Every structure is written in C-alpha cells, then in structure tokens.
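As you look at this complex, bear in mind that one protein chain is not there, while each of the others sits in place.
Showing subunit A:
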Amino acid sequence: MNRNKTNNALSAGALKQAVRESFIKLNPAVMIKNPVMFVVEAGTLIVLLMIVFPRLFQSQATMGFNIAVFFILLFTLLFANFAEAIAEGRGKAQASSLKKSKQDMSANKLVGEAVTVVSSTELRKGDVVIVSQGEMIPGDGEVIAGLASVDESAITGESAPVIKEAGGDFSSVTGGTRVVSDQIKVRMTSEPGQSFIDRMIALVEGAKRQKTPNEIALSTLLISLTIIFLIVVVTLAPIASYLGIELEIPILIALLVCLIPTTIGGLLSAIGIAGMDRVTQFNVLAMSGKAVEAAGDINTMILDKTGTITFGNRMASDLVPVAGSSIESLSEWAAISSLMDETPEGRSVLEWAKKQGMSYDAALAAGGEFVEFKAETRMSGMDLADGRRVRKGAVDAVRKWVAAQGGDIPPDLEQISNTIATLGGTPLAVAVDNRMFGVIYLKDTVKPGMKERFDQLREMGIKTIMCTGDNPLTAATIAREAGVDDFIAEAKPEDKIAVIRREQAEGKMVAMTGDGTNDAPALAQADVGLAMNSGTIAAKEAANMVDLDSDPSKIIEVVAIGKQLLMTRGALTTFSIANDIAKYFAIIPAMFMLAIPEMGVLNIMNLGSPLSAILSALIFNAIIIPLLIPLAIKGVAYKPMSGSKLLSRNVFIYGLGGVIVPFVGIKLIDFAVHLWI
C-alpha cells in the first residue's frame, strides 16, 4: 500500500497552483456558487469603487481606512478560494498519477479469428482483445479465456501481482493495469471514457462533485443567515440616521462581512472535497460524497465472516491426545505429518508446535514420501523411510484407516472430536499405522484487534451482524469470540438482502462489503456498499464504494471518515456562528462611540480606537480562514464514543471556543493595528 504517497501533496508546486487558482476563482460567475462569499465580493467591489471614485462617494476623508478595508476583504476572498484550491489540489495530484496509467495504448482486437491492432480509444463495449505478457490491459473488462497474473499497482498501490482467470470471482480486470505473465482474452465492459479509471480521475479531481443533501441544507442555513444580517445592516443606516448618526458605507460592509458566516462559508466546499479525498487516500473509491456521508449515518454493518472477521483459514489452535498417548508424542507425529504439507492447516500445525515449544525430530522424515490430501482419502501425511506411515485427516477417515490395519480405536476419540465440532472447530485425527494418537483442533481464527473494533462500533451505536455459510454452532462460536452483536449462519445471498431490508424497514442505515456477483443485489440494496477491487464487475457496479486494497474490514474506517466529515462541518459552523458575539462587541461600540460616547462601556475588550476595532475584527475574520484550513482538510479529531459524550466535547471545544477565541484574537490584533490608528 502506498497510503503515504499523496500526503506530501502540499509541495511548492501545488501551493503555487493553489495561489493561482485563488485568483482565478475571484471571477464572480464562479463566486456566485458560494452566496456567502459572493456577498463579501460585492462588498469588496463597492469599497473598491469608493477608492477609485472618491469624489463620487465623497469618501476622500476615509481613503486610508477604505484601502485597508478593501485589502482585508480581498484577502478574505482569496483565503476562502485558497482553501478550496488546496483541497482540490490534493485530488489533482492523485488524478495526475492515475492519468499516467491511462495513456493512449494499442490493443490487439480480435475480429473473427484475426487480430488487428487498434487504439484503445476505439474499443467499444463487447469488443474482445488479447493481452499478453508485458502489455497493458486497454480497458475495463472481463477475462473470458486464459489465466494471467496482473500487476494492479497503478490503481491499488499493491505491488504483488494478482491472478485473474476466466469465470468465477476473479475475472474482472481494470484498464491501465499490466499483465505480467501469460495471456488472457478480455471482453470489454465499458465504453472509452467511462472506464473505472476515468471515473476515478473525475472523482478525485472533483470535476463531477455534486453537493450532498447535507451540504445543501447547511448552505440554505448559511444563506438565510447571510440574508438576515444583510437586512440588519441595510436597515441600520436609516434607523441610525434618525439619531443623526451617519454610518459610513465601508463600516457597514465591515459589519456585514464580520457577521455573515464567512468562516464556514469559505471552508464548506474544502471540507467536502477533503472528506472525499481522505477516503481516496485510504485507497477506497467513493462514487459520491453522498455515499461518504451516508457512511457516517450507518446503524448496522453486515460483515462476511471469512476474510473480514476471520482469516478464513482454519488453523491449529490446540492438540488433544487420546487416552494412552501423550501430548508430546501427538505433537511430534502431527508435526511430522505436516512437515511437507503446504496447506495453511498444515503450516499452522508446525507454527503451533513452535509456539508451544514442542520439539520433534525432523530427521525422522528424511527420505520419507509426502502423501497429498485427496478427496477420496480425506487424509494427508507421510510415508517414512523406515516404513511407518503417518496420517492426519478427517476423524472418521483416519478411524477407518486405523481399524483396517487392526488397530484399536480409543474410546474417548468420539467424545473429543464431538466437543471440538460443537465449539465450531474442525477435528483432525492423527495416527501412525494402527495407532491413534489424538486430535488436532482446527479453528477459524478471528483477526487480531477485531474485538476491540467491534467494541468501538458498539460505542458509536453501530450494530454488527456477521454473515457466514457455517452452521449455527460454528457461527455462534466465532460470533462470541469476535464480539459481533448478531450473526446469520448458513447464509445464502438472499439472506443478506433480507437482513438489509429488515434493518432498513426499521429506519436503519446499513453498510456491507462484498465481492462476488451474488453479492451485487445486496450491495445495491445497502446504503453503503463497499465492493472489493478484486471482486467482479457486477459487484463493483452495484456498490457505491470500491476498496482498491480489497480489505473488507476497511468499512469500519470508512464509517469513521464519514462521521468525521459531518463533524468537521458542524464544528466549523458552530465556531463560525459563535464568533459573532465577539465581533459585535468589537464593531457595535466602535460604530456609535463617536456620536454616543457612553457606548464606550460596551467596548469590553478595551480596543484602541473605533477604526482599529473595526479593522481588527475584520482582520480576525479574514485570517481565521487560513488558520482553519488544516482543520478543514484533516477533519476534526474523532474517537469512537457515544453521541452525548461526543457532543459535549465538541460543543465545549468549538462552541465555547468559538465564543472565546475571537475575543482573544481581536484584542491581540488590535494591539498591532492600534499602533497605526
């Protein structure tokens, strides 16, 4: 994995690019998409006009102040644009590395029996191409004949090649990946420009970024606040004029810009882009921002047992000797039978022996012959050079084998193997010629750390359901061990959909992972469907996220990222609105102090002069945007905890912080500004 690949995206080049973008984005036609900042831009232009045509506005006297206001407003706009440009820039860096793998390439198109070389852009859905060792696969497709190892590092970052073969769940290939051995026949499944890589580039570049419902709702609120404060400021002038107080236009604009939620307004799109980007950096490709936000809302998570919760391989977890034999002798023979056994089960027996400090004489096996596992015999083992035959295998198979040689069957064998089976394990009997030594307890092992993660999910209020084809007993054992809340045993693909529908009918949002074609309907039904990149095209089409590393347990992190995205949005909105209190206390007394000296009491920050107070508030309002860019892009810190705790913590930091920080900030800025005015 190359998760660190894009973390240094803030290179000098990217910064330069972002600065240039900040100016380009000043174009009002672009700006109008962000109404809050558009109001700031309108204000900036009015102040600019007052500077350029001072006589028209009779604003000669306040020229210096107006110029200061103009530049602060301009920087407010540039900072907001810069935040968005930086967030977009990170995606662009990623997209350009993807684009490299999408150069125009030639393809060997199969027309009838003949092969013609065409450009990859001419390929249409349904065309069949032949890709040989060393060639790039020209587009997304499905292997229809042959088997090859394919280097997918361009999209996954995983350097080890993967095997792709016709039929089954490993038949889909992605355009831009390279065949490193053998030859395959591929049928194209996408039109040019719509391949997986194309979509991925579009997504990370943010070109097709649409506002999510939550963003729309929040924008609505921000726009209403902007209009409210516009009303407040516009009506203030005639009301004050009744008292003979003439308010200067730049001061009113300063008040307006300070009151409208520019902080969140300027950072909102950066938060959204960065949230998507965090998912992408995690090597998960989300088809829409909506999917990422939906991840934050997940109530129920359906996880496959095999590969997600457990390693999927049965491993030796214990050895149980039968009556009349010792653990030492059992472990020795079990190890010898497995010496040349390359199956995960076999290797796990040796590992177990090593871990338990059991010794065995490897020399015994010297010159021996390995007996492979066969479906008919259901045993494997070793024929030693001295003529002794060692076997391990299914209990009844080994028992019959021993009995056939006239051996005694220990009375406790049956009971031991039954106990193991009830615990959800698989018993393997070990015997040498006519003597039975004992039973290996093979067990599917839960991945380390899963239990803790499920505990975290529970704290977040997410219910986990394990799906497995195992019988209920085995399923229950693993479920207990892993700490999932519920499980479905002997699950068929339809069962998954049924569970998803049942949960959704209760109003819950469901996430699931899958890779097979038969998972596709469930992936489509789920609110968040995470398909494995190694999976079939159908699964990837149905899902709204694809994990390029094909690690199903990543769904848990995706949920955390979704939550973090929403939290960041909420935290900065709260902070932005809470800032208004301090700004009022800076500007309101300053506006009226000349006409009504008694207003000085409201100047609780004891700011140097009215003009200095207004400029300080305005400067604070501007520089808080770049100061918060790192937070907007990284997201607020998130630890799994209950909703109430999370709320108290964030309200304390961003709500109370939002009230206090500007008081301190404005006062500090005033110290500097007051030196001049």
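Keep in mind that, in the parts below, a contact is a pair of C-beta atoms (placed from the backbone, for glycine too) under 8 Å apart; a residue touches a chain by one contact, two chains touch by 3 or more; residues count from 1.
The rule we apply is simple: contacts and distances are computed from a predicted model.
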{"item": "Chain not present in the shown complex, as UniProt names it (candidates \"Malonate decarboxylase acyl carrier protein\", \"Potassium-transporting ATPase potassium-binding subunit\", \"Acetamidase\" or \"Phosphate transport system permease protein\")", "value": "\"Potassium-transporting ATPase potassium-binding subunit\""}
{"item": "Chain not shown: contacting residue from A:L236, A:M358 or A:I409", "value": "A:L236"}
{"item": "Touch criterion as defined above, residue of A:F65, A:F282 or A:F592 at the omitted chain", "value": "A:F592"}
{"item": "Option from A:S120, A:T445, A:S534 or A:T573 whose C-beta touches the chain left out", "value": "A:T573"}
{"item": "Touch with the omitted chain, as defined above, among A:P213, A:G324 or A:G367", "value": "A:P213"}
{"item": "Residues in subunit A touching the chain absent from view", "value": "213-214, 216-218, 220-221, 223-225, 227-229, 231-243, 255, 259, 293, 296-297, 299, 458-463, 506-509, 562-564, 566-567, 569-571, 573-574, 577-578, 580-581, 584, 588, 592, 596, 598-599, 601-602, 638, 642-644, 646-648, 650-651, 654-655"}
